[in-house]
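Got a structure here, written out as structure tokens. Questions coming.
With one protein chain held back, the other chains of the complex are shown just where they sit.
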Amino acid sequence: MRPLLSELAGDAEIELLLGDSAQLAAMLRFEVALAEAEADAGLVSPVAAAAIAKSISSFEPDWDDLAAGMRRDGVIVPALVRQLRAALGEPHASALHLGATSQDVVDTALMLQLARVIPVLLERITALEAVLSGLVDRYGGRALMAHTRMQSALPFTVADKLRSWSDPLARHRSALSNLRPELLVVQLGGPVGDGSSFSGKREEVARGLAALLDLGLATPWHSTRDPIVMFGSRLAALTGSLGKIGADVALLAQTEVGAIALAEGGSSSAMPHKANPVRAELLVALSRHAAGLAGTLHHAVVHENERSGAAWTLEWLTLPPLVIVTGAALQHATGLLSGVTRMGDRA
Amino acid sequence: MRPLLSELAGDAEIELLLGDSAQLAAMLRFEVALAEAEADAGLVSPVAAAAIAKSISSFEPDWDDLAAGMRRDGVIVPALVRQLRAALGEPHASALHLGATSQDVVDTALMLQLARVIPVLLERITALEAVLSGLVDRYGGRALMAHTRMQSALPFTVADKLRSWSDPLARHRSALSNLRPELLVVQLGGPVGDGSSFSGKREEVARGLAALLDLGLATPWHSTRDPIVMFGSRLAALTGSLGKIGADVALLAQTEVGAIALAEGGSSSAMPHKANPVRAELLVALSRHAAGLAGTLHHAVVHENERSGAAWTLEWLTLPPLVIVTGAALQHATGLLSGVTRMGDRA
Amino acid sequence: MRPLLSELAGDAEIELLLGDSAQLAAMLRFEVALAEAEADAGLVSPVAAAAIAKSISSFEPDWDDLAAGMRRDGVIVPALVRQLRAALGEPHASALHLGATSQDVVDTALMLQLARVIPVLLERITALEAVLSGLVDRYGGRALMAHTRMQSALPFTVADKLRSWSDPLARHRSALSNLRPELLVVQLGGPVGDGSSFSGKREEVARGLAALLDLGLATPWHSTRDPIVMFGSRLAALTGSLGKIGADVALLAQTEVGAIALAEGGSSSAMPHKANPVRAELLVALSRHAAGLAGTLHHAVVHENERSGAAWTLEWLTLPPLVIVTGAALQHATGLLSGVTRMGDRA
Partner (left out) sequence: MRPLLSELAGDAEIELLLGDSAQLAAMLRFEVALAEAEADAGLVSPVAAAAIAKSISSFEPDWDDLAAGMRRDGVIVPALVRQLRAALGEPHASALHLGATSQDVVDTALMLQLARVIPVLLERITALEAVLSGLVDRYGGRALMAHTRMQSALPFTVADKLRSWSDPLARHRSALSNLRPELLVVQLGGPVGDGSSFSGKREEVARGLAALLDLGLATPWHSTRDPIVMFGSRLAALTGSLGKIGADVALLAQTEVGAIALAEGGSSSAMPHKANPVRAELLVALSRHAAGLAGTLHHAVVHENERSGAAWTLEWLTLPPLVIVTGAALQHATGLLSGVTRMGDRA
């Protein structure tokens, strides 16, 4: 059973895309593609690459052993590679994971996962924009009292308010659409990130790997994590923009203001007359959580030497929750605004 | 299956104490005790209180309905109370949850849960102190080069180093031991926190409730959350002190320094000669995550009006992860230091 | 001229207590008291201690040289000690700063400064409590609509609302009053914090120093910073409680709600009819800034080895601003609430 709090802060679809099974699948894709790219580069034999692909196609992981490996090594790759080589057997075992290091696998797998997550986020932004557009159509021309510094200011229109909700979404959509060259790239550097474990063919292997995995090309980035952190900041900014919508809705929905009406309101255990703007407040909570996670993630840029277990693990602790919170916020924002039954000042 | 990352950042024991089942059990304890205290205060009949206790003793929740309630109401209590009243049936249904509001239940349940978590943390601190004490016995007199500003400074002893690890633990232990009067208190305020829903008997009912639940007494604190936030800060400070131990161990264990040896080291997928101080780095990562969560939690003190869905939900998003991270850090610190096989400068 | 933003976020009194001149004065107090305590312990001659006191009593710092020292050494103490020894001259120069390290001076000076700051904060809390008490007297019995989850809930009284503002203040006051044993203590450890530079008399010297400076006694705490960080968290929690007041006032003062009236309102450059609750919103801004600073300060607990320039400097970057923001918030809260001219629902 999923935790009850997942109803508010979880996102089943994105949790799946970021979950252990998805990560493992992405890691296996990496190892198969690596062998194929290395075969193309003449580092392993085509027979070995084919054997690796075949073995991995029917690979069944020993999850307990992976968990034990995680605990012992701080990363599952050593245990996974041992399992994969055992399943593959000789004479091709050493051709698997050839020249690669744990971080090549984990980071590239993350990129494969994010390459699936980002379109989901983009679709949801588009869906939310459509809901906003519908609100413009239905209520855009109505009068609405604007508020500045928590005081009634001057009347404007519902369309003006809605523009302040949709303008940032266009920016976030554009930014997320343009992340590929900087963010969604292969990681291939070998043990210390200099590519020397690929017998002078890192570039060639990396190019092949990128093509096979439909990712961009990059110099090894084991210890340079700014693109990941800026991605996290973008997510927090997006969630913040949704938090602004939530704050506005909660203010407009106040009993004394009544400038928005919602189809559904949360009930109270003690006050049956109330209809709480639950999702509006939730958007504020999620945005503050996202802001905090993004701030913490920034500490991961201080990635000491060629691989920092401290900084890298800190990414794992903060980025996935940040992605999930963002996904949840998008869903709740769309749900909230889909339920608007009136907008504009009370007559 | 638990997520693989739980091997590093999870804590099975504490996750259980903070999980949905434990929360529900604590909520049921609250409702039973409330009815009993209200019976003692003459607000409900003893027969009703007995019926409530009996009904709840065999209550089986409909988890799907609770999840739906969470999503709709932002809190499970309205759905739970409906389920409980349905199970109880007439004529006593209205005697259940009498005068209480959702926040009374959720907050008091949290205190009951924390009342079980804190002793676990204290035991673990004590266990860690014992390990440190053992290290003093074994290695305390050995010479160790002290380092200031990342440079060799002057020699001191292993005991001096260990004192810098244990001194803060004593403070954290003392602080956590003394939280009860301020933190572990009943919440009982009714819908808007003024106690008026208890027919003039809030004090009496609260006193009875506190006695039955072995919690302290307090004025309603629906919107005044500083004790919770300071508890979170204490946890982050404790985790930070463990992060300091981790940072020190990682520095001492450097190949070039070699002033500590660890029984177990994480393996590398590409460099079999390495023995990585996985848990030492992990402690640093956990402490930075905890620092961020504690900072975010501080935003929850800005709790607008009599109940803020935004600020309250933000606590749920940050406090439990913070407790879990703290628990995990304590376990890893003890595990790490239990595996020390040598400490002091290389001869 | 002070920056214009200081009108909102600054605190002239506390800035002075934390400023360079105050720090220097505290450092000089340290050096005089250290010499005296060391004379009592037989480490330096009484003549030397008297000469040090006399020389320091007329010492005029070369600020440019201190600034250059700060830039070069990351701390002003080496330059300051050189200046002090030059002013003192032989034969007593080496008796000054005997056995001490930079951190002994800086940290003890900070404690001397905080020992003056905390009473200021306490006085301001008490003053704010008096204002709140006055509001209870004037408006406590009036009806006020309570709001939960941003919706009108049920009526309660102004006194109920005011209790939610004053309850946390009592806790913060109590906590700040009780900091001395853990926080306001001398720092005396010598170069690597083991006290070995005091020829076996660290305890004696530290006791004398503590008595002379009216500070508590402690083992050296160069690298164990949890009391400082918990002090910062307390300040953020206090500021957060003031932010809650600000948020409430801003909500109550809304044009549509009108449950509080303020003597003064900020004017708008474009809308002369408006009276903005400037200080109410400011309290929210200050509390969020304080929350962030407190979270960052937690990272300083991860203080590697015997002295971390990184972690220690991070304290300097975050703690003083946090204290100032807290002071400013207290002043603005008192100013804001002193200007309440009506409270309670509109008739």
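Order as written gives the chain letters A, B and C; numbering starts at 1 within each chain.
Note that in this section a residue touches a chain if its C-beta (ideal position, glycine included) is under 8 Å from a C-beta of that chain, and two chains touch if they have at least 3 such contacts.
From a predicted model like this one, the values you see are computed outputs, not experimental measurements.
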{"item": "Given B:Leu5, B:Ala87, B:Ala175 or B:Val257, the one touching the chain that is not displayed", "value": "B:Val257"}
{"item": "Hidden partner chain, touching residue among A:Leu80, A:Ala291 or A:Ala333", "value": "A:Ala291"}
{"item": "Selected residue (touches chain absent from view) among A:Gln23, A:Ser223, A:Asn276 or A:Thr334", "value": "A:Ser223"}
{"item": "Of A:Ala87, A:Leu122 or A:Ala146, the one touching the omitted chain in the full complex", "value": "A:Ala146"}
{"item": "For chain C, residues in touch with the removed chain", "value": "1-5, 7-9, 19-20, 63, 66-68, 70-78, 81, 97, 100-102, 105, 190-191, 197, 246-247, 250, 264, 266-271, 276-279, 281-282, 284-286, 288-289, 291-293, 295-296, 299, 308-311, 313-314, 316-318, 325"}
{"item": "Contacts of chain A with the absent chain, listed as residue ranges", "value": "74, 146-150, 153-154, 156-157, 160, 163-164, 167-168, 171-172, 175, 182, 191-194, 196, 219, 221-224, 226-227, 229-230, 233-234, 236-238, 240-241, 243-244, 246-248, 251, 284, 287-288, 290-292, 294-296, 298-299, 301-309"}
{"item": "Touching residues on chain B - with respect to the absent chain", "value": "147-154, 250-251, 253-257, 266, 268, 271, 274-278, 280-281, 292, 295, 299"}
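Quick note on the criterion: only the chains that are shown with their structure count from here on.
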{"item": "Shared interface positions of chain B, touching two or more other chains", "value": "74, 191, 246-247, 284, 288, 291-292, 295-296, 299, 308-309"}
